[in-house]
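All protein chains but one are shown at their positions in the complex.
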Amino acid sequence: MRPIITLLTDFGTADGYVAELKGVLYAATPEVTVVDLSHDIPPQDVESARLAVARYWRRFPSGTVHIIVVDPGVGSNRAALAVSSDDRFLVGPDNGVLSPALLAGGSRAVALPVPTMASATFHGRDVFAPAASALATGTSIDTLGAACLDPVVRRTPEARRGPDGSVIGEVIAIDRFGNAISNLIAPRGGRIEIAGRAMPIVRTYADAVVGDVIAVVGSSGFVEIAQRDGNAARALDLARGSAVTLRPSSA
Amino acid sequence: MRPIITLLTDFGTADGYVAELKGVLYAATPEVTVVDLSHDIPPQDVESARLAVARYWRRFPSGTVHIIVVDPGVGSNRAALAVSSDDRFLVGPDNGVLSPALLAGGSRAVALPVPTMASATFHGRDVFAPAASALATGTSIDTLGAACLDPVVRRTPEARRGPDGSVIGEVIAIDRFGNAISNLIAPRGGRIEIAGRAMPIVRTYADAVVGDVIAVVGSSGFVEIAQRDGNAARALDLARGSAVTLRPSSA
Partner (left out) sequence: MRPIITLLTDFGTADGYVAELKGVLYAATPEVTVVDLSHDIPPQDVESARLAVARYWRRFPSGTVHIIVVDPGVGSNRAALAVSSDDRFLVGPDNGVLSPALLAGGSRAVALPVPTMASATFHGRDVFAPAASALATGTSIDTLGAACLDPVVRRTPEARRGPDGSVIGEVIAIDRFGNAISNLIAPRGGRIEIAGRAMPIVRTYADAVVGDVIAVVGSSGFVEIAQRDGNAARALDLARGSAVTLRPSSA
């Protein structure tokens, strides 16, 4: 089986940085399959990258190596990490972007040494790609660096219970379709209040007429606010951090 | 030979949905080659996706599986289809996006069952990807679902003959370069009238001086309106549906 190395960056592709990184990977390990996940993370948006990583890191087969480079602190004294978790590997900066794998039971992290010749502005090419090639071809993570015992961890903000049985959450992401993804889970359904509107949780977008703003349980299990054939975030002027309230069905 | 699975979606890549879909494919069938065709179809623009599919579906080798997910009706009672046509396979929603393959002689379609556990908002991950993995590894399409005898079919609008021997067509797409692609074919050349301008059909962009608006026969065989080193759609305020007339050479 060919080992898989995936790429998530905020580089875009037009400048040739991703091309350089791929060249380094294929030159070191021509037998790998390099898989683009995204190069369109908004520049330096660690939180967007963290949420994407949470979606995908464990869906790939055992042995997959995930490179994640959204790295505003490149060249500073932030550590460069390799992480082993649930039989997958992740490499990237120690800024919280690897949290979904670090928080899983049994994860281990090592701090990668930065070679003297490495560019201080492009660790993706000079630090993370070589580490990923090594891991993809069976090098033990323990030989790549010293254990890092307190990596930076970021978590999705938790919703809190309101005085009246409601649950008070917030928007954690706006996706390409303008859907506002919240941190609310609603196993028994209920009503959602956001931006001065109230709406029931329906099963899917199609359970609404065109233009209606609705709430659905999205594909990651969280309640999303969507507009049928429209853009809910624009319609309701929503952004990351916007308040959203769940009134559970039993309330 | 490694089986090929291609992807065309309107997901963008930044939110991690494409990453999840690829994870599901590689976990089920690590031996496949997954090929990105586009994730930049404008959100929910079934017509753009249909035109792209028409360009590529038959150019890939026999046995290729094309996943196409532009799916505003996800979760509704629209069928989820797998199609066999000219020794290729396509999976996607029953909204017309698969028409180019459905209209070819000998095509067959089956309706994929939607598992109870499938997300009502992400059939790409939970319905189409598993079906594609099955087809790529040799599962018979007949075992995937019951025959669908009347799938939704969309066609490129046909040009019509005018009273004076002209042919009256319309713009069916604007491409990234601002070229306006019409539904006109002009095997014997002629003159094009659009947006109050008239111009001969020339052989290629370079047969004009910079800034000139010209008509050429594009790479799919249709007449296109282009501006040398410019953007014809912006220059002439063209959009999908804009009227365009051909006066054939013999007229």
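Letters A and B mark the chains in the order given here, with residues in each chain numbered from 1 onward.
By definition in this document, contacts are C-beta pairs under 8 Å (C-beta built on N, C-alpha and C of every residue); 3 or more make two chains touch, one makes a residue touch a chain.
Computed from a predicted model, the values in this text were never measured in an experiment.
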From A:Ala14, A:Leu149 or A:Val210, residue that would touch the chain that is not displayed: A:Ala14
Positions on chain A contacted by the hidden chain, ascending: 10-20, 22-24, 26-27, 30-31, 33-34, 36, 43-44, 72-78, 119-122, 125-126
Touching residues (missing chain, whole complex) on chain B: 1-2, 4, 6, 8, 33, 35-42, 48, 51-56, 58-61, 64, 173, 175-177, 203-207, 216-219, 224, 229
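Just so we're on the same page, only the chains that are shown with their structure count from here on.
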Rounded Å distance, chain A centre to chain B centre (Cα mean): 30
